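As you look at this complex, bear in mind that one protein chain is not there, while each of the others sits in place.
Letters A, B and C name the chains as they come in the text, with residue numbers starting at 1 for each one.
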Amino acid sequence: MRQPSVISRRVAAATAVLVVAAGAAACGPKDNKGGDGSSGAAGKPQKGGTLTVLNSKPQEDFDPARLYTSGGGNVPSLVFRTLTTRNREDGAAGAKVVPDLATDLGTPSKNATVWTYTLKDGLKYEDGTAITSADIKYGIERSFAAELSGGAPYLRDWLIGGADYQGPYKDKKGLDSIETPDAKTIVFHLDKPEGEFPFLATQTQTTPVPRAKDNGTKYEEHPISSGPYKVVKNEGDGERLILERNPHWSASTDEERKAYPDRIDVRSGLDSAVINQRLSASQGADAAAVTTDTNLGPAELAKVTGDKKLAARVGTGHFGYTNYIAFNPKVKPFDDPKVRQAISYAVDRSSVVNAAGGSSLAEPATTFLPDQAAFGHTPYDHFPAGKNGNATKAKELLKEAGHPKGLTVTLTHSNDKDFATSPEIATALQEALKKAGITVKLQGLESNDYSDTVYNLKSEPGFFLGGWGADWPSGGPFFAPIFDGRQIVKSGYNFNSGQLNDAAVNKEIDEINKLTDLDAAAKRWGALDKKVGEQALTVPLFHPVYKRLYGESVKNVVISDWTGVLDISQVAVK
Amino acid sequence: MSLVEVSDLSISFGDVRAVDGLSFSLEAGGALGVVGESGSGKSASAYALLGLHRGTGAKVSGSIRVAGVDVSAADDAELRALRGAKAAMVFQDPLSSLDPYYAVGDQIAEVYRVHNRASRRAARARAVEVLDRVGIPDAARRSRSRPHEFSGGMRQRALIAMALACEPQLLIADEPTTALDVTVQAQILDLLHDLRRETGMGLLLVTHDVGVAAESVDEVLVMQSGRAVERGPVGEVLVAPREPYTKALLSAVPRVTEPRVPSDTAADDGEVLVEADGVRQVFGRGKSALAAVDGVSLTVRRGETLGVVGESGSGKTTLGRMLVGLLEPTEGRLTRDARVQMVFQDPVSSLNPRRSIGESVADPLRASGQRDGAAIRARVRDLLARVGLDPDSYDRYPHEFSGGQRQRVGIARALAAEPELIVCDEAVSALDVTTQAQVTALLAELQRELGLALVFIAHDLAVVRQVSDRVAVMRQGRIVEEGEVDQVYGDPQDPYTKQLLAAVPALDPALAAVRRAARKELAAA
Amino acid sequence: MSQVLPAEGAGAVEAPAPGAHPFWRRLRARRSALVAAAIVALLVLAALAAPLLAGIEGQDPTTYHPDLVDSASGGVPIGSFGGISAEHWLGVEPLTGRDLFARIVYGARVSLGVALGATLLQVIIGVGIGLAAGLGNRFVDQALSRITDVVVALPVMVTALGALAVVPTSFPRPVLIAVIIGLVGWSGTSKIVRAQTLSLKSRDHVAAARLSGWGSWQIARRELLPALAAPVITYAVLLFPSNIVVEAALSFLGVGIKPPTPSWGQMLSDADTWYQAAPTYLLIPALLLFVTVLALTVLGEGVRTALDPRAESRLRIGTGRKKEADA
Partner (left out) sequence: MKWFLLRRLGGALFVLLALSVVVYAAFYVAPGNVAQIACGPRCSPAQVAQVSEQLHLGDPLYTQYWHFLQGLFAGRDYSTGTGVLHCQAPCLGLSYQSDQQVTELILAKLPATASLAVGAFVLWMLLGVGTGLLSVWRRGRLTERVLTWITLAGMATPVFVIGLLLIIVLVTALQILPFPDYVPLTEDPEQWAWNLLLPWISLALVSAAPYARMTRASMMETLAEDHVRTFRAYGVGERALVGRHALRGALAPVIALGALDIGSMFGGAVLTESLFGIPGVGRELVDAVKHVDLPVVVGLVLVTGFFVVLANAVADILQAMADRRVVLA
C-alpha cells in the first residue's frame, strides 16, 4: 500500500473536510509569486488537445447536490456553473469570490439576511435550453433530500426552514425561503445575517438542475452541464470520466473558465505512486496530464528535489488548513489551563514538521487561522515553544499546576498514514513531551473509529490530534465551527472540541457575520483568533503545503490560495 | 547354453548382504522354483536377472547370463532389449504394478511396441490376443478398461498377458499369487502351467509358499539368508529333503490334509462365552451400503477353538471385531459373558512403536486400575516369560523385535487382561511358516494351560485345520458351512467349501498334478 | 472440502526409533540446517538482548533526531547510505531520524514474538480440532470440517480488521495480532491432525488400547498424541516463518503492529515509498526478513527430514496463498 493520498473517500473527510472535493490546493510557489502569475511549459496557451487528469479518488457522486466542494471544485467546476465562483488567479488574488452565473456577488439586504441574485443573459444548458432561476432553486432543494446527502451544512443552517426541509421528493411544495420572482432572479431568505453568503454561493449546490431531467440518485451518471464541458462518458461510478466541449457554453458569459483543451479525460482509482510515477515520466498522453488530488509524498519529494528538470514541473500550493492538538477541557487534567499551556510550550514543531514530511510539505503554525490574508491572519505566539520546544517553561507550569513529578496522559490519533493525524506526528509529540516530564500514551484508532470517537461529545478524548480546513477562504467557516458555542453538536459530529461557549466570542462571531465588507470581516476574525488563542484550547502545529507534479506540455498553471491546486479550467496543453 | 546362468551372485544393499554367492542355472523350457522365507534374498536374485538393481545403489557382483545376454556387462540399450522381450517378469501386487491411468490393453500394446515394429493398431490387436489367451473374457472390450476396473485375479492375468506379449523365452514370476485368494491362486497357477506347456518358455517362480512351488515347477532351489541351501527336482526336495533347514521348513508347513490332534479342553457342554444371533454389520449408507457381515449366528464355548476361514472380503475380520466389541453390530444380538481379548494380524501396527513393549503389555493392568508400579512390572515379566520372551525386555521397543516376537508380545498383552476368550485375527498370516508354527504351538499351549477359548480367524485353510476344534467357513458375510473340523475338511457339504479345499496347493508334486486335473474337471462340469 | 494435504489414510508417519536419537544425528548431519540454526539463534538472542544491543550502540528506538534528516527535501537522512555512521550503525529513519539499528533489534522481538505466539496457537487449536474431528463421530467430524472450511475461506484481512475494531485499543496489539493469525491459520494443522488421527485410529495398537479398557481421552493421550508429534512439529516449524511473513504482511497493509512499536513488516511498510530516495531504509528490513525466513525455512527443512525422511511429498508447505496472507 502506497502512501495514501490526502484524500480517501468521503469518510476521511471529517478531518480534511474541504480537501475532499476541491482537491487540495496548490498556489504558485510562494517565492515565485511576483511573476506573470502562471507557470508551466513556455509558449502561449492555445485551444485544443486532450488534458488527462490522473487521480486516485474517483469522481463518484458526480451530482451537484452531493458534492462537498470548496469554491465549486476542480473537475466539477468544468461542468457545473454556480451563482458565484472563485477568482481563477494565482496566489492571494485567487482567494477572492467573483460572479459566475449571477451578474454580481449578490445584493444583500441591510442586515445581510436577504440576498438577491440576477442571472446573466444567454445562459444555456448543454441541450440548448435556457437556465432559469427556478432550476437553481430546484438544485438547492435537491440537496436537502436524504438520498442525495453529502454536501456542506450551510444551506441547511442558514436558510429559513432549512433545518426541517426534506427535499423536493418528499416535500413537493418546495422551500419557501428561496424565491424566484422571475426566471432571472433568485432571492434567499436567511434566518440570521450572513455576510459571507457569496462564498457559499460558489458551492455546486447552486448549480441549476432542470427538474425534468432529474432522475434522483442516477442523475450523477449524466448531470446536465451548464459549464464549458459536458459528460460524454462516466464509467465505474466516476472512475473514468470523459468530458468534451459543451457547444452551448459561451465564453462571453463566463469570464473565469478558459477551457483550452477540447477534451478532458479523468482517470481515477489510480494508486498515488502510479500517478506520481507517470507524471514524472511524462510519457505519451501523460505529458499533457495533471492531477487534482494527489500530492507528492515526502519520499517522492526527496526524489524530485534531486532532479532539476522534475523540480521545475512541481507546483506548490497553500490551502487554508491547520493541523493542531485539540484539548477537551471537560477531561482532567486538561481542565487546567496551565496544563494546556505547558503542553503548548513543550511541543517540538520541527520534529512534528519532519514527521509531516519536512519543511517543504509543512509549515510550523502558532495561529489557528491559516497564514493567509483572506482568513485575516494575525500573527501571534502566546506560548513560544521555539523550534524544539521549551521544556523548562513547560515543567515550571506543570509544577504550578500541581504536577511537580510530571504527568501521564493519553494522546488519541488516527492510524491512517496521512502525515496529519497519523502515528508519526503523535510519536513526535510523545518524544517532545517526554522532555517536559509528560509521559504520553498513544491511542491509535482506525480512521472511522477515530472520527466517531473524537468528534462526538460523548466519547471525545481529552487530548487528540485534529485538523481543520476551510470551506472557503475566510474566517467564518474556519473559525466558527471550532469555537462558536452554539455549534456544539450534542448528537452527531461536533467540531467545537474545546467546547468553548463564551458569550463574548459568540457575540463577536455574530457581529462579524453581519459584515458584508469581507476585508473588514477578515481583520476581525484575525483579532478574534488571537484572543481565543490565549485560552490554549488548541495547540496549532503546522499548515500543510501541497506539492504537485504536472506533465511536460502543461501550460498556464494557475494555483490559487483558495484551492491550492492547479486549476484545470485554466490549463492548456497546446 | 542354459537359458539362465547365474554364478557367484552377491547383492548388497548398504551394509546388508541380501544375496551371498548364489549360483544356479535354468535350461530353456525348464521351470525352477526359488523358495525361501522372508529375507532369504529370493526376490533380490530374481530382480538381478533383469538388471533391475541398476541405478538403485545396490551392489551386484558375480555373473548373470539370461538368454545369452550378459546382464552385468550389458549397456542400457541391450538391457532394455532383454527386458520384456527375452525375459519378462510378473510382479506380486498386480494392482500397483499396472499404471492406473491407462487402459490395460494400451499398456500391453506399449510394451509390445517397444520391442516390435508394429503399428498402434497391430499392437492393440496383439494385446487383445494375449488377453484372450490368459482367459480374460470379452478381451477386446475389457482391454479398454483401466486396472482398477479389474478384479485381483484378472489383473494378474493381465500382467501375465503383458509378459506373454513379446513371446519371451523366460518368465520370471515374483510371488505371483501371494496377494490373491486361494481359489484365484489355483487358477493363476494352472494358467502358468498351461502357458508353459504351450509356449515352451522357461519359468522362474519365486515364492515363499512351498505348496505353490510344488504345483508349478520341475526343480526347486531352497534359499536361506542369501544362500542356496538345497536344490533338486521338486519331487525329491519336497518329499525327501536332505538338508536340515529344508526339513524344518517342510515340517512347519501346515497341511490341509492332516487330521487335527483332538484337543482335550474342548467340550460340547462347555459354558457359552459368546453367542452371536443373526448379527449384521453394514458399512456405508444408502446405495453404497455394504453388509460386511450379513446375519451370522454362532457360539463360542469355554476351552474350545473355533476356526473361521474365508477369502478376502468374506467378513471374517469384521466378525472378529464384533465378537470382541470393537464394533457394535448394526443388527442382531450378541451376548458376551466373558473377558475377551484380541491378537491382531499385523505385528507392525499392533504395537505402538513409541512405547516400550512392557508398557504396552501393562496397558490392561493399568487400565483396570492397578497403580503399584512394582507389581505391574513383576506381572509383565511373568507374562513375557510365559510367551517365551526375555523377561528383561520390558524396556525395549517393538522395532527391536522380529515379527514372531512381536506377535508374542501381542499375546502377552492379551493375556494381561486375564481373558477367557482370545480372538486371533489372522494372527499368524504375516509370519513365515517356521515362526507360524511356533506361534500356533504357543497358542495351543496357552489354551491348554489356561483353559482359554480361541476364535482363530484365517484365510489359510491348513492353519485353521491345525488349530481348530470346530470351523466356520465364511463367504460374503455369511457362514456357509460350520462343523467339527475333521468333518468339514474331510467331507465338505457346501460347494464353496469343496472349491476352497480343491484350490489348496498340495505339497506333493504328484498329488498336485492329480488335483490340477480334478480342478479342471470341476471347472468343466 | 479436502485439501491436497495428506490423503486420508495415507499412512501415518512412521515413528522414529525412540530412545536412540537419530533425529539429532540426522539433523546434525545437515550442514545447512546447522548454519540456519545458528542464524536463528543469533536472531533470537538479538531480539532478547535488544535493549542491551541498542544500549551498546547508545541509541534507542524512539528518540527523534530532527537534525539528522534534510527537512526541506522531504526528510531524507543526511549522509550516505541512509546516514550510516559510528553512532547510527544502520543509519536513521527518514522523516524522524530514529535509529534504525535500535528499531531493527526491537522489531525482531515483535516479529519473532508474534510469529511464535501465533504458531503455538495454531498448533494448539489445530491439534484440538483435528483430534476431535478424527476421533469424533460422523456428526462431530462433519461439523468441525465445515467450520474449518469457513475459516479457510475467511480472509485474514477481514478478520484482522474486524478484530482490531472490536477489541479495545488498550489490548496489547502484538498479542492481538498473534491471536488473529492463530485463529485464522489453524486449518492446515487441523487437517493434518485429522488425517493422521483417522489413519492412526484404524491401527491395531489403538484397537488394542481400547480393548485394554482405556477411554477416548486416554487413547488420544497415549496412542495418538505421541504419534502426531512428528508431523505436527514438522508442520509447525514451517508455519513459524510463514507466520512471520503474515505478520509482516498485515503490518505492511497497515492493519498490524502500530507505531511506535517497531516490527519489520511495519518498517517495510513505512519504507515502501522510499525505495528511490533512501534505499537502505527499505533494504535493511527486507534483507533481514528474507534471511530470517530463509534460515527458519532451512531449519524447518532440516527438522522435517530428520524427523521423517519420507514425508517430503505429504506436507504441503508455504504455498503462494500463505504468502499472500489472503488465506
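In this section, contacts are C-beta pairs under 8 Å (C-beta built on N, C-alpha and C of every residue); 3 or more make two chains touch, one makes a residue touch a chain.
All of these numbers come straight from a predicted model, not from anything done at the bench.
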Chains shown that the absent chain touches, full complex: A, B, C
Touch criterion as defined above, residue of C:D204, C:E223 or C:E301 at the omitted chain: C:E301
Residue in contact with the excluded chain [from A:A102, A:L119 or A:L148]: A:L148
Residue of A:G43, A:G161, A:G216 or A:G306 touching the missing chain in the full complex: A:G216
From B:F91, B:F344, B:F401 or B:F456, residue that would touch the chain that is not displayed: B:F91
Contact residue for the chain not shown (choose from C:G55, C:P155 or C:P172): C:P155
Contact set of chain B toward the excluded chain (per top definition): 50, 52, 79-85, 88-89, 91, 93, 96-102, 107, 110-111, 114-115, 146, 148, 159, 162, 288
Chain A residues touching the omitted chain (full complex): 1-2, 8-11, 13-14, 17, 58, 60-61, 68, 142, 145-153, 156-157, 163-164, 166-167, 169, 214-218, 236-237, 239, 269-274, 277-278, 281, 446-449, 451-453, 455, 489-493
Absent-chain interface as seen on chain C, which is shown: 1-4, 146, 149-150, 152-155, 157-159, 161-163, 165-166, 241, 245, 248-249, 252-253, 268, 272, 275-276, 279, 282-283, 286, 289-290, 293-294, 296-298, 301, 312-313, 316-321, 323-327
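As a working rule, only the chains that are shown with their structure count from here on.
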Centre distance in Å when chain A and chain C are each reduced to the mean of their C-alpha atoms: 45
Residues of chain B whose C-beta touches two or more other chains: none
Residue ranges of chain B touching chain C (in the complex, touch as defined): 321, 324-326, 340-342, 344-346, 349-355, 360, 363-364, 367-368, 397, 399, 410, 413, 416-417
Complex interface listing, chain C residues touching chain B: 14-15, 17-19, 203-205, 207-214, 218, 222-223, 226-227
Partner chain C, residues of chain A touching it in the complex: 1-3, 273, 296-303, 305-306, 348, 350-351, 353-355, 357-361, 388, 415, 417, 423-424, 427-428, 430-432, 442-446, 449
